[in-house]
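Yeah, one chain of the complex is gone here, protein chain that is, but the others are all in their spots.
Right, chain A next:
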Amino acid sequence: MDFINQVINGLSTGSMYALVAIGYTIVYGIGKMINFAHGEIIMASAYFAYVGMSFLHLPALVAVILSIILTALLGVLTEKVAYKPLRGKGSLEVLITAIGVSYLLQNVFYMIFTSSGRTFPQIMPKGAINIGGLSITYITIITLIVSFVATGILLFFINKTRLGKAMRAVSEDQGAAQLMGINVSTTISLAFAIGSGLGALAGVIYGAKFSIINPYIGQMLGIKAFIAAVLGGIGSIPGAMVGGLLMGVAESLTIAYISSDFSDAVVFGILILVLLIKPAGIFGSNVREKV
């Protein structure tokens, strides 16, 4: 029973990773870049929700929606200001810029809110339901439902709508998509908006789960979610989902049965193994190298 409980906890944390990992994967798929500032975008979203509730005294739902919108805008803004001028340049330039953006955001929030942790308001009911010996907290259940619904909507959007098709077209062949009359810049902005908006959900979930936020929460969350995206196969949305869930479960089981000191080691061990054994990830398409 305890084992099942641990797995469910893992799935819950994992679905939070998945929401962040989807952001990495969408931006990679369409903009062909790794947005290493994504973790900080999520940190920002937690603060947006926190300010909305604790300072402006908005109802939780309104604050969350506001946070999603602001975070999406922040994502688009970083793209326009930092990455767009580098389009067509090498990936190293973009990578370094992304790291710069991440430190910039960290420090801006440090300047405004200092490094001391802020208590995130309790927005989800405490307590747990018991089903046949299983004790599942409400937060766990809500997290799972929110992530699955959000991913479901996203998959529908990507596969069934006109803009979704445009996004897939740009991710496959930017040049050809342009010649179909698709505006590539708008599509890339849309990818950043969606990735950041989903990330905002993860930021709020993080706040609700751990109750304390500081300007550095994005670092570890971002790196773990990035590993989840690589594990699932970067560029693939179902891959990011599965990668996130696997990471969450692996982490939860390590904490429960080995030691919490090892949980990060296991996570990074997974990254090394994936890169050694199946660099393209679980759902990743094999990139054929031309000889």
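In this text, contacts are C-beta pairs under 8 Å (C-beta built on N, C-alpha and C of every residue); 3 or more make two chains touch, one makes a residue touch a chain; residues count from 1.
The rule we apply is simple: contacts and distances are computed from a predicted model.
Q: According to its UniProt record, what is the protein name of the omitted chain, chosen from "ABC transporter ATP-binding protein", "OsmC family protein", "Peptidoglycan recognition protein family domain-containing protein" or "Alpha-amylase"?
A: "ABC transporter ATP-binding protein"
Q: Which one, A:I112, A:I153, A:I258 or A:L273, makes contact with the chain that was left out?
A: Within the whole complex, the residue contacting the unshown chain is A:I153.
Q: Looking beyond the chains shown, say which of A:R87, A:K165 or A:K209 touches the absent one.
A: A:K165
Q: Can you work out which residue in A:S135, A:Q178 or A:Q219 touches the chain that's missing from view?
A: A:Q178
Q: Could you please point out the chain A residues that touch the chain left off the display?
A: 153, 157, 160-166, 168-169, 172-173, 175-184, 285
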